[in-house]
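Excluded from the complex is one protein chain; the other protein chains are retained at their positions.
Moving on to subunit A:
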Amino acid sequence: MKSRTISRHFRESIKSIGRNSWMTVASVSAVTVTLLIVGVFIMIMMNLNKIATDLENDVEIKVLIDLEADQKAEDALQKQIKELSGVDSFKYSTKEEELNHLVKDFGEDLSLFKQSNPLRNVIYVKASDPQKTATVAEAIDKLDNTYEVLYGKGKIEKLFNFLNISRNVGIGLIVALLFTAMFLISNTIKITIVARRKEIEIMKLVGATNWFVRIPFILEGMWLGLLGSIIPITVVTISYVKLHSVLQPKLQGEMFQLLDVTPFIIQVDLLILIMGVFIGVWGSFMSVRKFLKV
């Protein structure tokens, strides 16, 4: 295909958008509404997922070390923990540091205990997969010189269970929504092309090849997708920036945070754009196909 033909197709596709203005309005608004719903939904789901991940990552194992363990034994224990499979990181904390934390959290009264510290030296362990915390904790419990291994047994299982269910429900909803969006948009585009089936037939009778007929329609679908993603992208971006600036200060220091505005919102915008264009192109391609057999 010659380059002048390609530029001809671009010209025709843009002209056609203007000349079929009502069809354009119908398709673009269908694309706009669906992409808006999908965009807002993805924004919410991604943040819920972030919160879930934050909560999970907050789970750690607290290993209390035996009082009898000397420096050498503690070093050996740390080494053993380090070598356990499924351990992401660990942090050693002396009983003095532990007491300082308590004093900081609960007040100076507790500094009395500095005379005879009842606490133990501690190792904090994070599992590389938070969901496997219990397994890692059990493995640590079997090592020598551990007094007790704490990780919120019972509670974290419930939390993880809940987070897993909500994640799966979220993914299911997004997939269902995407299918609905595809169906809705390609249907609208199909209606606009069916109205022009005579045009396709005539072009074929005058000696146009299938691609010569198809390309302007596909380009038109692309423009419709682009036009239809403008409003969703604007709305999603502005509302997330607003939401973030209102909510984030209140979440300062909490266990979980919202996703940062960048790059998250840019990714969502790109996703909306790509979906719009893809659905437009795909919808046109599928709809024209039927009428080319002349």
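In this text, a contact is a pair of C-beta atoms (placed from the backbone, for glycine too) under 8 Å apart; a residue touches a chain by one contact, two chains touch by 3 or more; residues count from 1.
Everything below uses one rule, namely that contacts and distances are computed from a predicted model.
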Answering from "Aminomethyltransferase", "Acetyl-coenzyme A carboxylase carboxyl transferase subunit beta", "Cell division ATP-binding protein FtsE" or "Phosphoribosylformylglycinamidine synthase subunit PurQ": the UniProt protein name of the missing subunit is "Cell division ATP-binding protein FtsE"
Of the candidates A:150, A:202 or A:238, the residue in contact with the absent chain is A:202
Among A:150, A:194 or A:294, which residue is in contact with the omitted chain in the full complex?
A:294
Which residue, A:41, A:90, A:147 or A:212, contacts the hidden chain when the whole complex is considered?
A:212
In the complete complex, the non-displayed chain touches which residues of subunit A?
1-2, 4-5, 8, 16, 19-20, 198-199, 201-210, 212, 293-294
